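Every protein chain of the complex appears in place save one, which is left out.
Now for chain A:
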């Protein structure tokens, strides 16, 4: 309904009630979860989701399976609406679930609906809450689930990830998902590398605008902290939360000390860029001019690919 009206496409985040979807959405998209919205019943309302990312993608959450008959009927009657115009299906499985058969059954019915309504959709499966599994068993259990899911998903191809909000796997999984959704991402990466080398930056990161997930990065030398992407993402999302309390929106940031200078700025309509220069003698103005010029070039790149994105370039 609202999806088709604005030429928006849906990203469905589905899974059994209690599998962790709301927490996941809150963490990835920096939404505040108010206590009373953590309801005892199923997630019913979806059309008013304001979570948009990558330009024209709208994130919709649905609880799938395990509720009372009212929800079942509602779900069945709304099926075509829910599954129409879906670009991505992300299905969340709780690794601790004791009803594997039921979970698979609901997953399959979602896949059927996808095949009927949006056969080109990409399917991702997240095996969630892996922190509850003992460390030495995680790989084994995930491999089992992955095999089952791949088998059940035929003819559709699904990509599986194991995730937990308490380690880096959630961030990496969503980064991979978003990476696959960016049109022409390889070309972006090549151009990013060129850009970085021209301005002599130590590292250049490209973030998705809404989630600050790292889409692509270039580094000219080994960095010590493997978790730096997630840390930066968390810091900026916290900052965005603070800004939103003041009805301000985050646009850009410069952090500097005697050893480095880092610039975070809007890049294209879907992305932010972060440039890290370890030569403090280069004046900020120079780097900012470089970023501004690169922006124009990258926007042209985006505009070239895919008319479906062109309508929403000027939304911000």
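Simple rule for what comes next: contacts are C-beta pairs under 8 Å (C-beta built on N, C-alpha and C of every residue); 3 or more make two chains touch, one makes a residue touch a chain; residues count from 1.
What we mean here is this: contacts and distances are computed from a predicted model.
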> What is the protein name, per UniProt, of the chain that does not appear here: "AP-2 complex subunit sigma", "Transmembrane channel-like protein", "Neutral amino acid transporter 9" or "Vacuolar protein sorting-associated protein 29"?
Replying inline: "Neutral amino acid transporter 9"
> Which one, A:148, A:168 or A:299, makes contact with the chain that was left out?
Replying inline: A:168
> Looking at A:137, A:252 or A:293, which residue reaches the missing chain?
Replying inline: A:252
> Where does chain A touch the missing chain, residue by residue?
Replying inline: 23, 26-27, 30-35, 38, 131-132, 165-166, 168, 225-227, 230-231, 234-235, 237-238, 241, 243, 246, 248, 251-254, 256-259, 263, 265, 280, 283-285, 288
